[in-house]
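What follows is part of the complex, with its chains left where they were.
Letters A and B mark the chains as written, and numbering starts fresh at 1 in each.
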Amino acid sequence: MKLDAFTLNDLYTWGAQLRLLVEALATLAFALSGVLAGARKRLDVVGVCVVACLAAFGGGTVRDLLLDRRPFFWVAQHELLWLVLIVSVLSMRLLRLRGRHHGLTERAILWPDAVGLGLFTASGVHYALVAQMPLLVAALMGVITGMFGGVLRDMVCNEVPVSLRDHRPYALLSFLGGWIYIACQYLTDWAAWVAIFACVFTTVGLRMLALWRDWRLPDWRA
Amino acid sequence: MKLDAFTLNDLYTWGAQLRLLVEALATLAFALSGVLAGARKRLDVVGVCVVACLAAFGGGTVRDLLLDRRPFFWVAQHELLWLVLIVSVLSMRLLRLRGRHHGLTERAILWPDAVGLGLFTASGVHYALVAQMPLLVAALMGVITGMFGGVLRDMVCNEVPVSLRDHRPYALLSFLGGWIYIACQYLTDWAAWVAIFACVFTTVGLRMLALWRDWRLPDWRA
């Protein structure tokens, strides 16, 4: 009886729950990068929460503003807001207890951050194509969704955004992943989820490869 | 004859005019904080006006953008725009004559600024509830309306926003006031203005108490 009930419908539900879980993880990774940035600037608890929210929700909010989409995703899923606020306060407490592990945390955060970049890129391209944007705009919307959370986080912390001066490929991989999404969509007749998966795997895989092999973009001193 | 005419309608008109007066005062207080910030950075007259406008109208504009409300309140009441521009130029002249009183002005500005915080919080929560936002989003919309004018003012002046690193409760009180608004609205059957008054009085009162008793949020060095 129980085995009979294991139908495609269940699989779909499992898939949706898995997606939600991964999305929540990606949002949390971005939020955690905000907490670390706030801690480095010695902000108070309000500052840490604001920077964490900007990092986690900034990119998607800019995307939704530009595409004129309502409700915002953090309104439709306001559980994420609670999650980010609570995790920010808790991790701030934790950081205060053991401040010497910042470096470790920072390196550990690069992996979920890469997953976040891939997922946010795919969502940006997806919604832009749904809104009938030109292809270049769709690819850029993926980049904006993936990188503008970090840009806003660094701007409010009074830093030049790390993704603009890091010389390690980040937004460029998101741009590439966006074009792969578009290519899958327009050049093949595969299902929609193939495009999403190809985009996410390209972006995340290349980002991890770039971190592992320490790839660098050409610098000013040639 | 004149006394007969003193009806509820007159009272309503008086109330509306009082509200307009207080709102104008709060906007001016925020604008003045922008003038002071611009003067400290030695901006020119255009810079001072831009920073004053960002401080005065920034929070409400972000709120209206996020809630998709048009026209903006500074379009509907563009007299406020004239007022802020004229007051900015005049107070800039005044500051140039007597630059040594900056400190005095800064302390004096904290009181109308507290009133502004309370009023802006109430307006943010109110419009968010009208737009059927979830409760947490409504409370945060109050905080955004109250604090983002100052955040934009400090960002354009190339500073870490003072409300994020000050360790004196500001946005936190606005958050608390927002929840009190929501509680009054949902747990009681009192009139709508009770919720507004409770929110404003809580926020303003606690802010003044916090300034007077020099309350501090926990810092990083425990």
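Methods note: a residue touches a chain if its C-beta (ideal position, glycine included) is under 8 Å from a C-beta of that chain, and two chains touch if they have at least 3 such contacts.
Just so we're clear, the structure is a prediction, and the values are computed from it rather than from any experiment.
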item: Overall copies of the shared sequence [whole complex; 2 in view]; value: 3
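Following the convention adopted for this analysis, only the chains that are shown with their structure count from here on.
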item: For subunit A paired with subunit B, centre-to-centre distance based on mean C-alpha positions, whole Å; value: 33
item: Residue ranges of subunit B in contact with subunit A within the complex; value: 65-66, 68, 133-134, 136-137, 140, 151, 155, 158-161, 163-167, 170-172, 217-220, 222
item: Touch list for subunit A against partner subunit B, complex; value: 38-39, 41-47, 50-51, 61, 65, 70, 72, 74-75, 78, 81-82, 96-97, 99, 155-158
